[in-house]
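Handing you a structure now.
What follows is an incomplete set of chains from the complex, kept in their original frame.
A, B and C are the chain letters, set down in written order, and residue numbers restart from 1 in every chain.
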Amino acid sequence: GAGDTTDDGRQRMTFLNILPLESLSYSAELIADTKGFFAARGLDVTFETTQGSAPAIQTVLAGSAEITRIGDIETMIAAGKRGAPLVAVGEAIHRGTLRMVSARDDAITEAGQFRGKLVGTPSEGGTSSITLDLVAGSAGVPPAEVRRQVVGLAPGVFDLLTTGRIDAYIVSLDTSVQLQRTRPEAVVYDPNSAISAGAQVYATSRATAQDPAEQDKLRRYMAAIDDAVRFIAADQATGFQATMASISSKYQVPALGDPETAREALRGYVASYTGGETSVGISPQRWERTYQEIAGIGQLPPGLDPAQWLVAGIAPTGTVTR
Amino acid sequence: MRTGAPMSQETLVHHTDAGPQRDRGTAGAGGRAVGLRVSGVDKVYPTRRGEVHALSGIDLEIGVGEFVSLVGRSGCGKTTLLRVLSGLLAPTAGAVEAGGRSAWVNGRRDDAVFAEFGLVFQEANLFPWFTVVDNVALPLKLRGVAKAERRARAAELCATVGLVGFEDSYPRELSGGMRQRAAIARALACDPSVLLMDEPFGALDAMTRDRMNLELQRIHADSGATVVFVTHSINEAVFLADRIVLLTPRPGRIRSITPVTLPRPRSVEVEATAEFGELVVGLRRELDEED
Amino acid sequence: MTTIEHTDGAPAPTADAGGEGESPWMRRLPWISGPVMLLVLLGGWQFAVSVVGVSEFILPAPGAVAGALGTLLASEDIWGHVGITLFEVLAGFGIALVVGVAVGAVLGRIAWLQRAVQPALVALQVVPKVAFVPIFVIWFGFGPTSKIIMAALLAFFPIMLNVMLGVRSVDRGHRDVMRGLGAGRWATFRNMELPTTLPYVFTGAEVAIVFSVIGAIVGEYLGGSEGLGFLVVSSLNALDAPRLFAVIVLLAVLGSLLYVAVTTVKKLVIPWHDSVRTGV
């Protein structure tokens, strides 16, 4: 709903989450909402869920929502390979949040070990699969030598590991934390040690990013996210007491049911928040590096200018300190 | 149509005792205004095994208010002819007219022509989802008669056909003969000006049948309706009809048309008269000759 | 030579039993068999968990699920989710019923039209709806509309095909009666085709209500943050197996209740039909 305002004069905008909103992955959004950072910036943000990033991109391109948060890989492929008028305007999670889980008796701790393995992915042809290509590629393993199998996402997938149906599978940061706590035999591999791709960026359509009125909303949105990220990072000192309380005041996040796991996951997210050069900005150098990595495994044509898919001046500059 | 004209007895005698082919071609309505007319009607049923020629060169005029019986051997085409007359079956060739209007226009039935027809089929064809009284009241319902009124009229008709006490039964709770009687009541419900009946009393015992015959005669006299009545009982045909049309099979043709000049109203005693006996014997002989 | 006296308590003889109503024993049966089946199911489940040793992440123990169900039912917003899903299912089913009966009745009578549009209808069915989620969003927004459409789409086909079968199964003798009475299209539909078709409509509806539930839930998977389908996804994401199965139990109960509602309506609407008198 572009242009609409609420009774008290706040502007409405829609954010698309590609997972259920009630997950720690969206802590920044949840805090910005519950702590009133959006309201303070004159925004009334509606969260809508789409299943996966592809519909989110399509919906943003169609103008039915202003902004979404997706992987840098998807953004580049959409813009670079498909020519979609999609641009990144900010980045809150600077380090990849995907993790590869394997079982202790056949643990995977290095990229090279993926050769010949059967890896479960949540969905076919998406970020997780390309991330796996990148990881394997970083150790000189061609993508074709890593077999993969869509296993979806369910509590029982880990048992496919233990029964030997798969050798590893790809999960999100929260899930990996939870698995490590509930399944002692789980071994987690962090792809950030091998690749620089994997950040999560705020994306919008080029048309939205170029419209001055919309630009203003986006700017305020990113500012509120900046506030939220700083709030959470600062809250680490108190063991995320305030963060968890604030989120729980409005949202029923299942992960908060187990505060220890939640703290662990939040620590991971804070590491990701603070892992960039600026708080919510995109580092052009890293952006370029990511492009090179993806082009290196043939998922993007070589010789493009990835800066084309960036719109600077929307995310506030400034760094966070932990 | 609801003129209540008394039955005229001056119908022309078309029947002679000469050879079996006599009287084919034109069969007049007997001096009355023509109510139903079929001319040159052929009916061929296409089946997987080839064509079945059910009717061939049927010409027949039926006067307004006339009572015509159709007799003939099983499978000779009586039902087919009745269905052609009722507009339910398109003839393969030939024309059908009712009340001076052509029934078929460009291969489509002209529904208006058949609006005042009452039909009784060889099967009862009651709707299992309606009770007896609702089945009987159906024609009234279609004409928009109010519920209370049509139920009252239907109850009356149930009494006429001897179904008192079964008004609220479902058809499956009736015996075969009772079902057929309900179907007759349904056909009478909207005071039809043309009544086409296909062996309506076939499933009835003699007593009930006699009573129904008298009832039908009364209805015919009171309403002045044109009636075409298929039966396999020659006695019944003679008892009821002004003219008797005899069909021969394969393909169905009109073999003869016999006028019945017995005075009306006829009582059961008429069956004992010599004239009645002669007519019956004559017709039976004709039927027997076929072999 | 034995003399038999059939009294009310004894099981009715099988001959023509249909016509003689059903014994009270039969009527009470579901109330006995239901719990028995439930116990068997729970037993098998518990057996799988504790003896076969199926991982509790794949199949949590019944006790854990019961606990999660308790928590779920105690939470305030569960009824909101149930209400949303119920609304979507009923709305989708209602649309499918009306459109399915109308389209089925028309196509059943007009053979050339049926031949003409059938391929399109089939194609519409098999086309994967995931592909159209963004179009749905653009056209209908994020609300329940797209889920209702999903439910209606899945429910439509069985109803339509059954109505078509029903309209074509009309007894020829009955059709003759109506044509002989010069009944118009509507009167014919009302008094003959509809009653003939109702048993078929109900069979279609029994299939359809189940598929509308599936449709609404799938719709909720694909987008939105409300309803039981959303709870399934969020439990999956939270790796909360007991809660997942608790939601599944809720869904199974909801589906069964809706199904029972349809068969109950059937019994009220078409008491004359054999499919009612001999059971269900």
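Everything below uses one rule, namely that a residue touches a chain if its C-beta (ideal position, glycine included) is under 8 Å from a C-beta of that chain, and two chains touch if they have at least 3 such contacts.
Just so it is clear, the structure is predicted and the values come from calculations on it, not from any experiment.
Trainee: Would you give the formula describing how many of each protein chain the whole complex in this file includes?
Mentor: A x1, B x2, C x2
What we mean here is this: only the chains that are shown with their structure count from here on.
Trainee: Which chain is the middle one, judged by CA centres?
Mentor: C
Trainee: Most C-beta contact pairs, which chains?
Mentor: Chains joined by the most C-beta contact pairs: A-C.
Trainee: Taking each chain's centre as the mean of its CA atoms, which one is most distant from chain B?
Mentor: Centroid comparison gives A as the farthest chain from chain B.
Trainee: Quick check: how many Å separate the C-alpha centres of chain B and chain C?
Mentor: Chain centroid spacing, chain B to chain C, equals 49 Å.
Trainee: In whole angstrom, how far does the Cα centroid of chain A sit from the Cα centroid of chain C?
Mentor: A distance of 39 Å separates the two centres.
Trainee: Please list all residues of chain A that touch 2 or more other chains.
Mentor: In chain A, no residue touches two or more other chains.
Trainee: Please output the residue numbers of chain C that touch at least 2 other chains, ranges allowed.
Mentor: Within chain C, no residue touches at least two other chains.
Trainee: Taking the complex as given, what residues does chain B use to touch chain C?
Mentor: My answer: residues 83, 86-88, 111-112, 114-115, 117, 119, 121, 123, 125, 127-129, 138-139, 141-142, 170, 172, 186, 190.
Trainee: Using the touch definition up top, name the residues of chain A that touch chain C in the complex.
Mentor: Residues 14, 19-23, 46-51, 55, 58-59, 62, 64, 153-156, 158-159, 162, 175, 178-179, 252, 254-255.
Trainee: Could you pull out which chain C residues touch chain A in their complex?
Mentor: 55, 57-59, 75, 77, 130, 133-134, 137-138, 141-142, 221-225, 230, 233-241, 243-244
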